[in-house]
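With one protein chain held back, the other chains of the complex are shown just where they sit.
Chain IDs A, B and C follow the sequence of writing; residue 1 opens each chain.
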Amino acid sequence: MSAELTAVLGVGQTKYSSTRGDVSIAGLCREAAYRALEDACLDWKEIDAVVIGKAPDFFEGVMMPELYLAEALGAVGKPILRVHTAGSVGGSTALVAASLIQSRVHEKVLTIGFEKQSESNATWALSLPQPFSVSINAGAGGYFSPIIRQYMSRSGAPELIGCMVAFKDRQHALKNPYAHLHQNDLTFEEVVESPMLWDPIRYSETCPSSDGACAMVLGNEVSGDRADNPVAWIHGTAMRSESNNFPGRDEVNPLASRQCAADVFKQAGITNPLKEIDVVEIYVPFSWYEPMWLESLGFAELDHGWRLVEDGTTSLSGGELPVNCSGGVLSSNPIGASGMIRFAEAALQVRGMAGDHQVEGAKKSFGHAYGGGAQYFAMWIVGSEKP
Amino acid sequence: MSELEKPLRAELTVEYPFTRTTGKVIGAFMTGLREKRLFGIKRSDGSILVPPLEYDPVSSEPLTEMVEVSQNGIVETWTWIDPPRPQSPWDTPHALALIRLDGSDTSMLHAVLVDSPSDMRTGMRVTANWKEERIGHIADLEGFVKETKEADS
Amino acid sequence: MTEADFSPAALSEEVEIPESISGLEPVRSVRTPIRLVYDFVPSPSVQEYLRSYSERKILGHRSPVDGAVFVPPRGVDPRHGVLIEESVELSDRGHVGNFCVTHLPIPGRDDLDTPYVSAWIHLDGANVGFLGLVAGCDNDEVHIGMRVQAVWKEQEELGNTAENILYWKPTGEPSVPIEKAGNRAWDRTNE
Partner (left out) sequence: MNLQFLSKKLVIAHGIEQMNKTNSFRDVAVVSVASHQTKILSEVNEVQLMANLISKCRNSIGVTQEEIGFTCSGSSDFLAGQAFSFVHTLDSVGAFPPISESHVEMDGAFALYEAWVKLQIGEVDTALVYSYGKPSAGSIIDVLATQLDPYYVAPLWPDCFSLAALQARLLLEKGLTTFERMSEIAMRSQNNGFDNPNAVRTSKDISLENLMNEPVIVDPLRTSDISEIADGGCAVILAAEDKAKSLCERPAWIKGIDHRIDSHSLGVRDLTGSPSAFLAAEKAGRNSDRLDLAEIHGMTSAQELILEKEFSLSEKTHINLSGGALAADTMMASGLIRIAEVASRIMSGQMDRGLAHATSGPCLQQNLVCILEGK
């Protein structure tokens, strides 16, 4: 028995911004879901099941929001699942949705990730008081900065590589109308000169805090064959997790990341990712994670990922392997949706529907998300042709 | 148990003053509350949903036509709250009920302000009681009280 | 660049606001505060760890699988999911496995001047790092492998808390080579 072929039939996104003051939580989610249905030329009632993902419920102060959102998402009388795997959640949500079709349990599934971070405050939600523990780490940057420092020391990467990534992604975002940050006049010097927050991470090298939702409609082989719009076929899916803080853990290049990548590339029959993958959407909340993940995933040799940044390989303007053409997490970050945006943007590229940030003729693309202390991973490979 | 053996414990408070943007439909309902008016929304079969949702609660189709409904209605079911939860808008015992307003096809959850459970019965007619100061919040409705007409009769 | 059409026309755009309120300033948001109170009781092994601080001791947990020592104690070995019962007393000296120079204030820590250095301190005898502040030298001097020791609060201020350690200061001993610092010290042949 093999898995049912699964296709992305539709993608829907909201405009990402610091506050979507014009909508309710349901309104925000429906905007993305409705656009995904429209793209898939389907109606609410043609959907068999819904899979929803988001980061901690504390962000909006709504516990298990799938209960309140069931009516808004066309789920009444249907199955609805709610996934939460830290920052990777948007990616794992898409993978759970895909598994419902790969297993032949359902034929058409709506999946959605969202966050309405403006309802509270991300720093508050991410650093709730912990009694009996010493609070000295301010936000995610405090956690990831030492890891980045270690990467820099290990790889010998030039100091401004992180700034180059940040500048590149913000340039990419200008071509993506949905992106949160549209910094038309930003210069590279401004990125370099932006305040240091968590040395070596500068302000401009960090992601924003956004409201937004991203949805996809996934379907089985028959629905993929019958779709009016081009579809993206899933060639591989993988999830891996590992504990944090144990003896000998490689935090820069976690084994879970390497194993997850090896699994997904094997499924897709890919032996040389740099040559065989046309475009990549990876989860880069702090700029340095672009070279770090490129190495971990096998797009670059160990300690050489930064060279792909330096020589323009990862740029949309003519690079061999454009990375984060949408502007990435550095330009839009509704946490619970951020992973799904990576997966959806990868699908849009091979469908040829990425608009101004389309990579010409993209046939195979890679979507990626990670979370926790770089310990949760979700990845997929999609292609314009069936696997 | 000596001081040394007593387990260490700490109170952990998770607290935030969430601000929720409402969108058009919920916003209009809240605006109505501020103005001492109650609004519902029409479903495709013509039935009225109070409080209004942006979408049909079964088919998920968008709803757009808002209509005003009566401030009087009937209690469909109820329970007695004593004592109220610390964060609830009420500080005295009261009934919690599902109330179907005249002109509405669904019921809404709110308080009925009576002295004791013996004053409550399913099917009783009630009318909206408003706070003096209203800001556009579900608690602008102080609750429902017995309809005077019924008390007279 | 083409602007996408963001008007969600089919969703809420067509909503008709009733005439009686249509001219009024609409409500756009509601405040719905949440306050939840939890009673946090640490597990017995963490209780023991916290109490030992009042005697200026730092306790770790030794894994029954391969003797790896975890601090603070987690009750289980996260690699194997097995319970750890054995406590060991650790030195209050160690080295900086890795660090961050933070320029942002931390909510609830008004006592810290920015920038400050937080570090993964790898205690002698422990096999993982735990977080601490490094002070007593210029921030620029802090480096991976630097030897440090705990600076404790005065005897009369000691409580059942890790906050008894004010910060970690350099000892002046030779640094641990970078390839042996932090998690890299773990001998994989043990696994």
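Some observations on this one:
Basically, contacts are C-beta pairs under 8 Å (C-beta built on N, C-alpha and C of every residue); 3 or more make two chains touch, one makes a residue touch a chain.
The structure presented is a predicted model; accordingly, all values stated were derived computationally and were not measured.
Touched by the hidden chain within the whole complex are the displayed chains A, B, C.
Touching the missing chain, out of A:Gly61, A:Gly113 or A:Gly383, is residue A:Gly61. For the options B:Leu38, B:Met66, B:Ala111 or B:Ala128, the residue in contact with the chain missing from this view is B:Ala111. One chain is missing from the display, and on chain A it is touched by residues 1-3, 24-25, 45, 48, 55-58, 60-64, 66-71, 75-86, 92, 95-96, 99-100, 102-105, 107, 125-126, 128, 130, 238-244, 246, 249, 254-256, 259-260, 372-373, 375-376.
Looking at chain B, the residues touching the absent chain are 7, 12, 14, 18, 20, 22, 26, 30, 43, 45, 47, 49-51, 53, 57-59, 76-81, 84-89, 96-98, 100, 105-111, 117, 122, 137-139. Where chain C meets the missing chain, the touching residues are 30, 32, 34, 36-44, 46, 74-83.
Everything below uses one rule, namely that only the chains that are shown with their structure count from here on.
Annotation: 39 Å between the Cα-based centres of chain A and chain B.
Look at where the CA atoms of chain A average out and do the same for chain C: the two points lie 26 Å apart. Each of the following residues of chain B touches two or more other chains: 8, 10-14, 16, 18-26, 54, 62.
Annotation for chain A: residues 21, 23, 27, 30, 61, 124, 129, 131-132 touch two or more other chains.
Listed in rising order, the residues of chain B touching chain C in the complex are 4, 7-28, 30-32, 34-35, 37, 39, 54, 62-68, 86-87, 136-138. Chain A makes touch with chain C in their complex at residues 14-15, 21, 23, 27, 30-31, 34, 61, 123-124, 127, 129, 131-139, 141-142, 145-147, 149-150, 153, 174-175, 177-178, 195-199, 243-251, 355-356.
The part of chain C that touches chain B in the complex is made up of residues 10-12, 14-18, 20-21, 24-42, 47, 50-51, 160.
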